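In this view, the complex is presented without one of its protein chains, the others remaining in place.
Which chain is which? They are A and B, in the order written, and residues in each are numbered from 1.
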Amino acid sequence: MTTIKATSFESLLAALEQLANKYRTFAPTREDGVTGFRPLDQMTEEQRQAVAPIAFDNKPTVGSIKSFFFPDSETYIKFRREGRKVEQEALEAMSLQIILGAKSCDIKSVELIDKVFLADPVDSLYQEKREKSIIIATVCAEPGKSCTCREFGVSPMVPTADLLMMQGDQDAVYLTAQTAKGNHLVEQLLDLQSFVVADPLPLRSASEAPAGQLSPEQVQNKMDELFKSPLWDKLAMTCLGCGTCTYYCPTCHCYDIRDFNRKDQGVRYRTWDSCMFANFTNMAGGHNPRPTRKDRLQNRFFHKLNYFVKKQGVLACVGCGRCAELCPVGISISRVLQEIGGDIHVS
Amino acid sequence: MCLNPLMPINATVTNIISESSDVKTFQVKPETPINHLPGQCAMLSLLGIGDALFSITSPPGRDYLEFSIKRVGKLTEALHQLEVGDEVGIRGPYGNGFPVEDLKGKNLLFIGGGIGLAPLRSLVQYTLDNRADYPGKFQLVYGARSVDDLLFERDIKGNWPAEKDFQVNLSVDVAHPDWDGFVGYVPQYLEQLSLDPDNTVGITCGPPIMIKFVLQTLEKLGFKPEQIVTTLEYKMKCGVGKCGRCNLDEHYICKDGPVFYLSDLQKIKNDFCK
Partner (left out) sequence: MRKISEELRQLAARLLQSGEVDLVLGYTRGAGTRQSVPFVATSPEEAANLCFDTTCNKALSKYLLQDAFQGKKTALVVKGCDYRAVKLLLGENRVEREQVYLIGVDCPGMLRERGEEEAQELSPFCQSCQHQAPPADEVDVLLTEAEASEHRDAVSHQEAFPEIAAIERMSEDERFEYWKRQLNRCKRCYTCRNACPVCTCRVCIFDRENPDYIDAAKDQLAQHQFYHIIRSFHVSDRCVGCGECSRVCPEGIPLHLLHQKLQRELDKFYGNYTAGVDELPTPLSHAHADEPDFFGKGGK
């Protein structure tokens, strides 16, 4: 696959802007101190300058890239009512998009969501966004402070993505296509003449320290053993019952379907939902199979570390560290793995 | 690109039967036929209000689907306002349905509580339609809160008792001057009915608390877990095992259920009767 090189990060951004009539580019930047992806065409100069340092930082953005494929809210029916008749209206078509500067962990997390949303019956809302997106991954120089990706078999240095982006000397940027979609973009960038074909930069994967990788089966078994453990009560005692862990987790994908209407028109949309909310399982008649915070917290960690393994063969965590960074009371996957203890690593 | 599985198709309401003060049965004809198995469900929706999963109460092989719906919330309230000729959205069928192959040649004991008779009715009607495959004895034990809450009166008091080898036992929780049948809860009634587990499968559907005690009672009466089939009901949204809310361990009730053998439920870690 081809590798191309531009002399500066700015020339990459400028080239992507030239493709704006075909692709909408999103890149990580900072707004009021918080990192996140924003459309390149809506950034201030200051935000544009912040893209490269954040993209190459050894840490994912606060919000994950899952929202490009599974938006926090998406309308799939628009309707208008006349008398007792309801007419559906056409929705705006989605344009092609480039996600610049995604991290290994986030890319892996989307591959995990694929296992659910692309399984029969295929979620076409999700599939369309997957197909219409090109992901350009950045390589982490080393794992960040809260990162445990390598425990989950994610290599921060070798992301699977349409394109790999690396920093060379003197601000040079290298893009290596890894898929047909990536190659197609490379060809278009070469046509713009700000890029030249180059030799790929060596990946640092060789120098990667061997990390103790978790064994999904052993974690699953350990969780089975601990189903009735007081650990879940203990953790739940300080849980705030908010949705931060789930909304910022790149692998969480629970949703709700809601309707909204005013007068004679309205929408049906799908929106993120959280298994940590009491409403999530509360039925119209008042029955709730997961009535307490303990039930909900336990279900969440079992889903990640046990049920998902049983269904899909892998742990539903990529070690991005967001729960560790964001949970106000410090209840994270890392902490749970520490608490369950035992022999859960690949020997 | 395939079709969005969350997208309903249109169906027309062709008949409405009032079953009790808060339950109505709606007969609908989808614009494209939906072929279901007894025990499967479908999502009914009204744009602007919402959609929810309901079990299909009519048997397969009709050119319509029937849903018996109890008024409990915003959507069901709106469904109750529908008139014949109105349109509703529908998608499905969802879920596994009753194990109709396994039931062939067995004596069938149907145990229902309240609105829980709705999915059983689909199975009862299906097995009656195919009596050659289901030649065994049929028995229905059905209870409701009060005399007025007994649903499908035409079936439970008319059609079914008139069938050959079909015993119907009705009960109510609260006594009534016009009621000379059993007064009490369904599990208590089961204990009095001298049931014979031999070559019999007990199939139950009802409120969670009833199911819990029916399962205990059947086991006490000598039914093996492999001879007990139950339906479970959780809140569901997508119907296709993706939205994440109806899981019991790693199983999604909307997809892997709603029908389970007790022997399978006993392997589950979570309390399925909670």
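Following the convention adopted for this analysis, contacts are C-beta pairs under 8 Å (C-beta built on N, C-alpha and C of every residue); 3 or more make two chains touch, one makes a residue touch a chain.
Please read all numbers here as calculations on a predicted model, not as lab measurements.
Asks: Out of A:32, A:120, A:169 or A:343, which residue would touch the omitted chain in the full complex?
Replies: Spelled out, the listed residue whose C-beta touches the missing chain is A:32.
Asks: Can you tell me which of A:159, A:216, A:243 or A:289 touches the chain that was removed from the display?
Replies: A:243
Asks: May I ask which residue of B:73, B:99, B:135 or B:225 touches the chain that does not appear here?
Replies: In the complete complex, the chain left out is touched by residue B:73.
Asks: Tell me which residue among A:160, A:183, A:282 or A:312 touches the hidden chain in the full complex.
Replies: With A:160, A:183, A:282 or A:312 as choices, the missing chain is touched by A:282.
Asks: Hey, which subunit A residues sit against the chain that's not shown?
Replies: 31-34, 36, 62-63, 71-73, 145-146, 233-234, 236-238, 240-244, 246-248, 256, 258, 260, 269, 271-274, 277-279, 282, 284, 292-294, 321, 324-330, 332, 334-335, 338
The rule we apply is simple: only the chains that are shown with their structure count from here on.
Asks: Between subunit A and subunit B, what's the gap in Å when you average each chain's C-alpha atoms?
Replies: So the centroids are 40 Å from each other.
Asks: Using the touch definition up top, name the residues of subunit B that touch subunit A in the complex.
Replies: Interface residues on subunit B, with respect to subunit A: 1-7, 45, 47-52, 72-76, 86-87, 207-208, 233-235, 237-238, 240, 242-250, 269-270, 274.
Asks: Tell me, which parts of subunit A touch subunit B in their complex?
Replies: 76-77, 79, 81, 84-86, 88, 116-117, 121-125, 127-128, 131, 224, 227, 253-261, 266, 268, 270, 273, 275, 280-285, 287, 289-291, 295, 299, 302-303, 306-308, 310-311
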